[in-house]
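A single protein chain has been omitted from the complex, and every remaining protein chain is retained in its original position.
Residue numbering begins at 1 within each chain, and the chains themselves are lettered A and B in the order written.
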Amino acid sequence: MASLLRLKEIRKSFFGTPALKTVDFELQAAEVHALLGENGAGKSTLIKILAGAYSADSGSIWFRDEIVPGNYGPKVAEDLGIVTIYQHFHLIPHFSAAENLALKSFVSEPGWYVNWRTVQRKAQEALARLHFPIDPAARVKDLSVAQQQMLEIAIALSKKAQVIVMDEPTAALSQPETEVLFSLIGQLRERGLGIVYVSHKLEEVKVIADRITILRDGRNVATLEARTAEVKEIIRLMIGASRATELRRGALPEKEILFSAHHLRNKHFRVPLDLAVREHEILCITGLVGSGKTELTRVIFGADKKIAGEIRFAGQILSLRQPRDAVHLGLGYVPEDRDSKGLCLNLAVRENLGLATLVKLKGWLFDRGAEHKLVQRAVSSMRIRMRGPDEPVKYLSGGNKQKVVLGKWLAAECKLLLLDEPTIGIDVGARQDIYRLIEQFREEPEHAVILISSDIDEVLEIADRILVLADYRVVAELDPAQTDKHQILEYCTRRAAAN
Amino acid sequence: MLLILILMWLLLSLLSPYFFTASNLWEITLQTAVIGIIAAGQTLVILSGGIDLSVGSVFACAGIAGGLVFQATGNLWLTLAATLLTGAALGSLNGLFVSQLRVPPFIATLGMLGMARGLALILSRGIPIFGLSKEYLWIGQGKLFDLVPIPTLILLGVFALVYFIARYTRFGRFIYAAGSNAEAAKLSGIDLARVLIGTFALSGLLCGVAAVIEAARLATIQPAGGNGYELLAIGAVVIGGTSLFGGEGNVIATLIGALIETTIRNGLNLLGVNAFWQYVVNGAVIIAAVAVDQWRRRL
Partner (left out) sequence: MKILFRSLLTTALMCAFLFCFHPDFVQAANQGTIVFIPKSTSATFYLFLVKGAKDRAKELGYTIDYQGPASESEVASQVDLVRNITRSKPAGILLAALDSKGLIPPVEDADKAGVPVVMVDSGIESDIPKASITTDNYKGGYQAGLQMAKLLGEKGLVANLGIQAGSVSSRRSIGFNDAIAKYPNMKVLPVQWTNADAAASMNIASDQLNGNPNIAGFFSACAPTAVGVCQAIKGKGLEKKVKVITFDPSPEVLPLFDSGVIDCIIAQDPYQMGYQGVDSIDKARKNMPIEKKKVELAPVVITPENYKSSEVQKLLQTPEKF
């Protein structure tokens, strides 16, 4: 197959620290080429160089076997037809879909005024090609994440892309939405485009990619055929040591019920809902986007009001009117969006880690020496990578940030952990660390975990028991040892029968 | 910012022989006392993500309330208590409006600005209160060891206290968290209502302290006093480098900011600069000071 894009001997350093230490990468036409690696391995640097956002210190870029001369900047990349779709979309929330589409063409087309009719028409055509329903007049902030993703692709296509780089495209998509995306990617491949696919989801990558390139520590350590590569092998190449964990399974002896919610009702949950978690148990709750997973954790934690229902923890009936009550009683909550809900970004790591602990203390003062010890313990036991405890948390990578959020609750000695999509957008190494911590946590007396995840592979790997939600109702309770991905998906998509 | 203040002092010392005299330097700290104390409270409010526009009016109202108590009882301690309590009560009201009625701080304190001013005028019937006792006046005009003005001591004491609260107490940490990300703070178990009411009440209380000092210096309590103090207080906080978005900044910097504001005024007065030019220079110096500070941070 024809070589579409080739990067030869690319080197890049930032302030003396090398990010890419001689990387070769080749993308063929009509190929989906996955790019894997831990955080810090150099993936984002590489794709930024591809996009022309960074310029390489040395090395060459070839397009269709011809070297690209001179300064390779964003405009050059765009002219060649290289389009990047980032994890955090570059859409304007208050503009409609059509306006966002047109925005990319506004910049290049001459003329004073906007012909809105042409804009609408072009938008209709572009979106129709996707076979995915998006109203061109809908404002982007009202669209679902999946729809925004599709819109980004439509924009890329309208720019006559030849190469599309996708950074974590399925991070916020549910299973059916992922399948639609994959079929679209298939169409693009048929048309001869080359796709660079960056993702942490190894199972997915094996399904969609043709080839896989693995980066580690700024080097290309392997390029494999996706179909034949084994997950264990891929992980080994990525991490560099055999840290791949055994799939843990095993029925636990029956324990006391630690936490239960009975006949829970609020503005989201119209039909009363029941839930119970046993001591030492990891209960996973899964479902499609919009099935009520996040709302369930919020009402349990007291972040949303409940209208009716009884919540019991360690035998006592709780009245949780605000998160504060939940925290004092020993609950901890790791929210889905860690940046906007889990962390105070400009505060230091130290201050974030100690926050919940401080809440539970009494009195005006607190012991700074004790706080320091707490922070040191957390950092070492969780392997948090940062420059120092006083570094503002916003500078940490996603995985380390999540460890800080988790660490906050572990330090505060909470008993019941509620985790909402804890491993989204996190590299393999950090993910393993987090699983390990959750395992350690639940072994303590009177501890349990409720974990929300839309990653069914993850759920099957770590759950002791699985609840499936659909339409704000529990539609199934399953034993992971006796079910599989298909069955779970089936339950997820089931609509409750009309009463 | 400290650097900027020192540079200003050096420059003014060169321009005027009267600037770098002991009496003038003490004068600067004396003139900074009232606004500085108000700004200390304002710093906590802004750090928590809010803003308090009512400080000037609360300042006047607290002063008048105390003055009326003095006219009725002649007792210094009751007067001081009345002034501080009135300030704290009005501040708490601000906190209640924001936390329970969910009125944004800008609007709640804007409303209080009007209400407190009106209350001050109504209670005093528009007439300034005077005839304060010697003990009272000593607070504003006395000197420790015949050298250090009492208001300067109170200023330093207030800043030490507020600094301590911000850095060493749980309450202080919650203030920073609430200002940095109110939702994350709430989900970590922080009682936002308590933080809001607490910071606003403290701001009001400090307005009361400032009112005592001003009354003691002027020997009268003006119901129309405090006009425009909110801008000076917020100015001091912002010049000091605290972000208006909350969650970032420190208390001592506000003291430097307030000293910078006073130094500008004092310097221009000493140099006999035409009053109209003072407006221009004042604005220009503030912009220049912050711009230089921003540049320095990027180095």
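Just so we're on the same page, a contact is a pair of C-beta atoms (placed from the backbone, for glycine too) under 8 Å apart; a residue touches a chain by one contact, two chains touch by 3 or more.
Computed from a prediction, not measured in an experiment: that's the story for all the values here.
Asks: Any idea which chains on screen the missing one touches?
Replies: The chain that is not shown touches these displayed chains: B.
Asks: Which one, B:Leu5, B:Leu123, B:Ala219 or B:Val292, makes contact with the chain that was left out?
Replies: B:Ala219
Asks: Using the touch definition from the top, which of B:Thr73, B:Ser133, B:Asn274 or B:Gln294 touches the missing chain?
Replies: Reading the full complex, the residue touching the unseen chain is B:Asn274.
Asks: Residue-wise, where is subunit B in contact with the chain that is not depicted?
Replies: Touching the chain left out of view, subunit B contributes residues 16, 18, 21, 23-24, 27, 31, 34, 96, 100, 117, 121, 125-128, 130-131, 141, 193, 214, 217-220, 222-225, 227, 265-266, 269-272, 274-276.
Keep this in mind: only the chains that are shown with their structure count from here on.
Asks: Just curious, how far off is subunit B from subunit A if you go by their C-alpha centres, in Å?
Replies: 46
Asks: Given the complex with subunit A, which residues does subunit B contribute to the contact?
Replies: Answer in residue numbers: 168-171, 173-174, 176-177, 180-181, 183-191, 247-248.
Asks: Would you mind writing out the residues of subunit A in touch with subunit B in their complex?
Replies: Of all residues in subunit A, those touching subunit B are 301, 303, 322-324, 326-328, 333, 335, 340-347, 351, 354-356, 358-361, 363-366, 368, 408.
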